[in-house]
Every structure is written in C-alpha cells, then in structure tokens.
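Here it is, the structure in full.
Missing here: one protein chain of the complex. Every other protein chain is in place.
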Amino acid sequence: MISFTCDYNEGAHPLILERLVQTNLMQEPGYGDDSFTQSARRRIREATACPRADIFFLGGGTQTNATVIDGLLPHYGAVIAAETGHIAVHESGAVEFCGHKVITLPSHEGKIDAGELRAYLERFYADAAWPHMAHPDMVYLSFPSEYGTLYTRSELSAIRSVCADYQLKLFVDGARLGYGLASPAADLDLPAFAALCDVFYIGGTKVGALCGEAVVFPKGDAPEHFFTIIKQHGALFAKGRLPGLQFDTLFTDGLYLRIAAHAIEQAGRLRAVFERKGIPFYIDSPTNQQFPILTDTQMGKLEGKVAFEIWERLPDGRCVTRFATSWATPPEHIDALAALL
Amino acid sequence: MISFTCDYNEGAHPLILERLVQTNLMQEPGYGDDSFTQSARRRIREATACPRADIFFLGGGTQTNATVIDGLLPHYGAVIAAETGHIAVHESGAVEFCGHKVITLPSHEGKIDAGELRAYLERFYADAAWPHMAHPDMVYLSFPSEYGTLYTRSELSAIRSVCADYQLKLFVDGARLGYGLASPAADLDLPAFAALCDVFYIGGTKVGALCGEAVVFPKGDAPEHFFTIIKQHGALFAKGRLPGLQFDTLFTDGLYLRIAAHAIEQAGRLRAVFERKGIPFYIDSPTNQQFPILTDTQMGKLEGKVAFEIWERLPDGRCVTRFATSWATPPEHIDALAALL
Amino acid sequence: MISFTCDYNEGAHPLILERLVQTNLMQEPGYGDDSFTQSARRRIREATACPRADIFFLGGGTQTNATVIDGLLPHYGAVIAAETGHIAVHESGAVEFCGHKVITLPSHEGKIDAGELRAYLERFYADAAWPHMAHPDMVYLSFPSEYGTLYTRSELSAIRSVCADYQLKLFVDGARLGYGLASPAADLDLPAFAALCDVFYIGGTKVGALCGEAVVFPKGDAPEHFFTIIKQHGALFAKGRLPGLQFDTLFTDGLYLRIAAHAIEQAGRLRAVFERKGIPFYIDSPTNQQFPILTDTQMGKLEGKVAFEIWERLPDGRCVTRFATSWATPPEHIDALAALL
Partner (left out) sequence: MISFTCDYNEGAHPLILERLVQTNLMQEPGYGDDSFTQSARRRIREATACPRADIFFLGGGTQTNATVIDGLLPHYGAVIAAETGHIAVHESGAVEFCGHKVITLPSHEGKIDAGELRAYLERFYADAAWPHMAHPDMVYLSFPSEYGTLYTRSELSAIRSVCADYQLKLFVDGARLGYGLASPAADLDLPAFAALCDVFYIGGTKVGALCGEAVVFPKGDAPEHFFTIIKQHGALFAKGRLPGLQFDTLFTDGLYLRIAAHAIEQAGRLRAVFERKGIPFYIDSPTNQQFPILTDTQMGKLEGKVAFEIWERLPDGRCVTRFATSWATPPEHIDALAALL
C-alpha cells in the first residue's frame, strides 16, 4: 500500500537521524540552551537575513499557532483568518481555548484578499458598536494555504499594508513553508517573509523533521517572557536538543529547501499523471498538495493499493481528493500510481 | 429629545421602584437566599408550568450567555449560533474568552434554519477529520432575534428535534423574551419554551427591570455546582434581593407580559407611522424593534429631536435604522415622531 | 430577628432610591454614557484629587477583581495576595478562571507584610528556574482586609516601594473602602490611595448601594480598550445609569464617608457591648466587622433573635464569630443585642 494521504507519513530525513545517533550521548542542557539549538538559531538568522531575530522551537502546528497567537494578542484581541484557515477549522478550537475569537474572511482558494480585509476593517470601525465586538489585532494566513496555493509578494505586501494601517500583527503559519518556497510559482523567499511579517514559523514536522516548528520574530521583538508563555502553553521541550538538532540539520547546506524541492518535483509528476488521464483538479495548486477530482471508477482502481484523502463529495458524485507528496516520496510511488489509473 | 435608540433608555417599571422603597430596610440574606428571590422562583415556576425548574438570577445578557454556555458545555464544546447572533457579534468575544468556539450558520432575518443546522451536523460527522474540529454541543438562538423576528413553534420544534438527534443542548437567549411573547405574531408561550429548551433566560434588563435576567432550567437539571459557576464568572449578586424583588414584581399579576404588550402596541403604532409615509422596512419585525429605511431628508427632519440607531448605510445612500419601543414608551413619543416625519 | 451577618443585608441608602424614583423615566444612553455616570466620574475625580483619573463602574466585588486583574496582567502574569485575601479564598477561583495564578503570602491579621513581599521577590529572582514559574506582576490587597484590619500609610507606602522596585502593579480591593476610610484608626484617605495605587476600587455594594463598584485608575492609564475588556468579562451594565446614579449620589455632599462613619460608630458601640461582658476578640478590628469569641452559652442567648456569622470553632469549643454593622444599622439593634447578652 502506497500512501499519499499526507506529508507526515514517514519519519525524518535520514541526515537528521544520523546526527541524532551521533550526538545521542553528548550531555547538553535542557530547555533550548543546548548547542544544537544555538547553532540552529544562527543558521535561521542567516537564512532569513535577520541577524537579530528571536527564534523559538515548538513541537507542532496547532501548539505553535495557539502559543504565538495567544502570546501576541492582548487578551481581548481577535485574530482574522480565512474561513478555511487551519486555526478556524482543524485545531479543535485551540485559539478559542486560549480566549480569542477567530474572525473569518472569505477564502479564495484558501487565501484572504487584502481588499476584503481592508473593507472588513473599515466596516468594523465605521460601526459605532465596535467596542462591543471582539477586537481584531492580528491577521493569520498560511503559506502555502490549506489548499496548496501561494500568496504572491504583491498580495502579501498588500495585506502587510492593511495591517500597518490598522495596527494588526501579521502572522504566517508556515507548517509547509518549505513546499511553498520551493515551488517554481513562488516569488517570496525567507528574507521576504522576515521583512513582511511580525512573526512566522518554519514548519519542520511536515518538511523532514520528526516534530518541531521554528518560530521567527524577525525584528527580535518576541513578547516579553515568551519562554514562560511557551512553558505555560505546555509547548516547551525539556530536551530542546531534539528540535534544535533537527533544524540545525535542515538549515545546513540548504537541506530544507532541497528536500522541499524534491516534494515539489514529485508533485509535478503526480499532477502530470492526472492531467494525462484528463482528470481535472479542484484547485490549481503549485505545491505538494494536489486535489484531483476522481470518479468512483477511478477511485476503485486505486482501492487497496494507493491511499489518499477524500476531501469532499461533489453533487455530481465525484470526489475531491487530496494527494500529498513530501520530502520522502519515492519517484516510484508516482510511477505505481500512473500504472494503476 | 425623544429617544428610540434602544429599550434600555429608562430605569425600571414604577412598581419595582415602589417595592424597592417599601422593602429597603428589611434585612434579607445575600446571594439569592432572600425571600424575594424565593418568591420570584415560585412565580416563574408557575408561569412556565415547571414546578421543578431550577432558576437563577444573573445581571445582564452577555454575562448570562457566557455563564450558561460555559456552564453547560464541556470545555472542548462549541456553540452554534446565527452569524448575526448576539454572542457571535456583540459580546466582545465573551464566549471565546471562556474557551468556546462560536460556530455560525447563515442568518435568515436573524434566525437559523433547522434544515441548515441538520445539514451542518451531517457534514460535520461525515468529515473523518471531525475529532480535529471544535465539537458542537449546543445551539444558541435568540427570541426575538437581533432583528426582531420570531421563531414559530414549528421552527423551534424542528430545531429541538435536530438537537435531540445530535445530542446538542438548546439554549434560548430571551433578552427581549417578553416582547416576543407579547407579539400577536407569536405562537409560543413560556411553557412552550420550557418544554422545548434545555435552558433559556427571561430578560429583565430590557423589559422593565433595572438589571437582571432569570435563567430557567425547566427540568431542574442545572449543572452541578452552578452557584459556584455563577460566582466564578463574577455573575453572583451579593444583594440577590435586587434581581429577586424585580422578577417577583414582574411575575406578579402578569406584569411582565402586560408591559411587554404595551411596547408591542407602541411598536405597531410606530410601524404605522412609517407605513403611512410610504417608508419601507429592512425586515418585517413583529416585535418592539422596527427597522425603517430612511433617506437623508427623512433623517434630517428628525435631527436633534428624535434619536434612533443607524444600523447600516445601503449602497443607494439610504440608511437602515432601528427604532425600539419599550415598556416605558409614552404614546406621545409616537405622536411626536409622526408630526415630524 | 436582627441580623449582623453581613453588610449587605439591606437595600440602598434612601437618598439613592429617592433619586432613582425621581429620574426613572428620564431617557439616558446606555453603557455608561449617561449623565449620571459622567457626573459620578467628575465627583470621584474630585474626591480622589485625580483630575485625569479613568473611572469605570462595575457590578460586584468578584467581577471587579477578576476584570481588573485580568485586564492589567499579561496573560502569563500572576497576582500576589494574602493567603486570606478574598481572591485567594472566596471567589470560586474567578482569577484562575481568567488564567492567572494567585500567589499567596502569609496573612498578618489579613494583611501582607512589605518585608515578606520583598523577600519573596528576592527569592523568586534568585532562583534560576524562575522563567518556569508563574510570573508575579501585581500585588492585590484589601482595605479594610477580610479581617477588618487597616494598612497604615507607612505600610502601604512600603508595599508600593517594593512594587516599584519589582515592576508590580498595586491593586487595592476597596469593597469596604468607606468603612476603612471612616475609621478613626485610618491614616489614609482617598487621595492617598490614588497616589499609592495603580488601580483601586471604591466599594458601593457594601457601603450604601444596591450594587456597584467604582474602579479608579488614578493616572488615567486604564488598559487600552478597557471598555471591551469589561464587556468581555460580562461586567458591563446596559443601564449604566444604575451604578452611575448611585455613585453620583454617594459622592454628593460627602454621603459616602458620612454613612460609612455611621457604621463605624455602631461598630464601636457593638464592640463596647462585648467588652463590657468581658468577651474577647479574635482580632482587634477598627472597622465595621467585629470578631468576638463566644461560648455556646453566649450564643444560646442570641439564638433566634440575633443572627451573625460563625467564622471558626476553636479547639476549646468557643467560636470566632463575625458581627458586621453597616450604613443601615439602627442604633437600636445594638441596644437589643446588649440586652440579650
């Protein structure tokens, strides 16, 4: 059985495991004071061209989103997201659990629109009752989005500009950041994110690590006592060496982008397989998630041999599906899929 | 200056003040153990035909909504409301502050639709990822709605039936309950609410009281330690006599419905004033809130003499406005308005 | 039956009810924009000698404590209180419900000691593990304390000084502030509190009002969007005129301190009654709460005629009791008590 169900079906990039084995019995301090974490910070500061960036390593996406959002918002503050945003849909209400409303804007293939954002804020402040409403203080977006799509530099700059006008923080969820950056469709790189966002995270769990996300405050202005905030949210690694070593490895010799590029390449091949069969796509995704629309007959051919996710059944009976590639996808898996369809 | 801006522009019904004065120096225990509260409970049990109802008196609408919702939901639970529902819009995120997501459904003139509710729940459980989502455990609706509209008995029963099928609690926000019950358009009475809801509250602040809302658990199944929950939410009156005496008065000799009927009568006269001038309404409201659509010329005639709320400016330049009557509206105010328009 | 069980057994000072009746049908805006609230703010600014103070009116003590503490603390912040402090014991965990730890210090007849506070903070920061602990950001104290005792100006200044050294906010819970200020033992007045605290509240519920507490930020530096914070905590009065009018009345012609002085005078007479009988006190309280230690025989004499609170049974079988006077205590009640003992 071959699986394209998600991009976290495998363990970690072999270089990471190799270094884990090599360094295993070195004694290192806990809680992020270890030498791996310090080195990882240096490398990420370099890769983002932010020598003063504050960098923290957390364990997973929901945890990171909740900790960062709660850490930056005033407690009456709300965060604006696409109605399809991960925090709005698939985090079991973790942001609300921390006390904050998620205000949703329409999703355009997973993305919010700067114009609609501005219109929302204009309407908000035009309403004399706004002090009775949850106060918008942050914009959350995902790059790539939950539908695999990418903001362009111009789109992100436009959102940044609205944020500046209305004093909103801009936070980018980069759970799959690598797969976005490695896409030929992307015109944004790490220094661009650092320049445009107040905070973003570089996803490890889905891009080569066993677990771990790197939160970057490019200007070095992490909230005071952010360490304590992380601990309070249950998000502090005792063995900080675990995420530290992984990110240190991923940011050595460009490994992170290189393995992400592999996933993008395989996604392109996967896409071509469907296109050759005349199978349409739900959304035109330039990253590692592809959303072919399959008939029951087509799905029948894959049954028991290729696993994928069913996203939604359409009124005409066909299914929107998701096939994800990753740093670990063997080219042979695509070949096998092509042979079956 | 005459004001129709809201239904809480005045103090309390004079009978309430009279009894406050008469009983002022009687010594009574605090926290709801006073004789007024006990009497008020008896009278509300009778009016709702629920001899075993648990009844608590809280201070205001947002507080009551947050306390009841948080008190009944498991902490991972979410509440479903119309996108125009008070908890979704005008409570500064108080429900989210308590840790719960507000899931919104489309608003049909302020109301949710039982069919859409069922469809939402079917879709929810059909999605294999539902354990990753905030879990719906309650339906919240307002009677009358924020747009003055009323659920019919058949509509409420249909919602009740969906709730039963999906194990959701049904909670009715009755901030203006009296104005709904007193409307000739209503086919629901207090015993009907008691029969159909798990919990509802009878609004006092907007219907004759200085402050206070009566929370009713018709089956006598208030959450364990609900007194402690109320206190924890900062919603416990030290002088429980204050809401107790007010509700005791409002539920003596049918005062509550009688004064609500006055507001409805004046709303009807107000409606007729606009209709005679050919002024259209944004929504057909059978209760104490009316939403005439006014031109700038018409608003100019009222300027400085009659206050009202501007709800929304339409693309054609006209304004959706809100005029609210209340138990206190003098008939002369309607006459004065008519003379000006 | 005469009751000394607490200082909220009666309604409101008659002048308040009189004005409620007089102004009842005046139309006033909601949410604190009414003329009474504005006037009350002016009078309290004058009484506290703080022309720029921000002033908000909330409903009750627990609500006020939770809203102010949560509003001022960073979300990782903790508040330090006496182990007998109201927030530490009798608020059903309302502060923790808002996410904040209450750190307790030893109680010295209800008061914390500046030296012990400093020692705690020195120890805290001397411990390298402090980033793993809840971070102390505020000191909470009650004036009078829960045991009726008073901080002296010198004691409060010493605490203020520790707060300044460690960047802690100083918050005074003045649920019974009037009874403290009116005590001959007090060497602090309203301007002194305004000068020494970051925020404090002037209690109304226990000192002549039906409900209501006035929160004062002497320097005019209330947290941004504090109105929204109040609403989010369910603590916003729709009819802001209710607390507004009450505080406006209480701060007209010195009513607040005058009626508090009455309670203190009666407490002195009550104290003398016990002293004449050779009955000892658990604590030497100069305010309206007195804590005589009674034998079963003595309590038997009062049974069914005089109500009071039992605080604690001592190992020798006697009971620490609490007798509270208030603005409403008739002198005859003391006479009646004296006759029974």
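Letters A, B and C name the chains as they come in the text, with residue numbers starting at 1 for each one.
In the analysis below, a contact is a pair of C-beta atoms (placed from the backbone, for glycine too) under 8 Å apart; a residue touches a chain by one contact, two chains touch by 3 or more.
Quantities reported herein were computed from a predicted structural model and do not represent experimental measurements.
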item: Option from A:Lys231, A:His262 or A:Arg322 whose C-beta touches the chain left out; value: A:Lys231
item: Contact residue for the chain not shown (choose from C:Glu96, C:Asp113, C:Asp187 or C:Glu265); value: C:Glu96
item: Of A:Gly11, A:Gly115, A:Pro184 or A:Gly220, the one touching the omitted chain in the full complex; value: A:Gly11
item: For chain C, residues in touch with the removed chain; value: 75-76, 78, 89-93, 96-102, 128-129, 131-135, 310
item: Missing-chain contacts mapped onto chain A; value: 1-3, 5-6, 8-12, 14, 17, 20-21, 23-30, 59-64, 66-67, 91-94, 97, 205-206, 210-211, 228-229, 231-239, 241-242, 328
item: Residues of chain B in contact with the chain not shown; value: 70, 74-76, 99, 131-135, 223-225, 227-229, 231-232
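By definition in this document, only the chains that are shown with their structure count from here on.
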item: Most distant chain from chain B, judged by the mean position of its C-alpha atoms; value: A
item: Separation of chain B from chain C, taking each centre as the mean of its C-alpha atoms, in whole Å; value: 33
item: Between chain B and chain A, distance of the C-alpha-averaged centres to the nearest whole Å; value: 42
item: Two or more partner chains touched - positions in chain A; value: 75-76, 99, 131-135
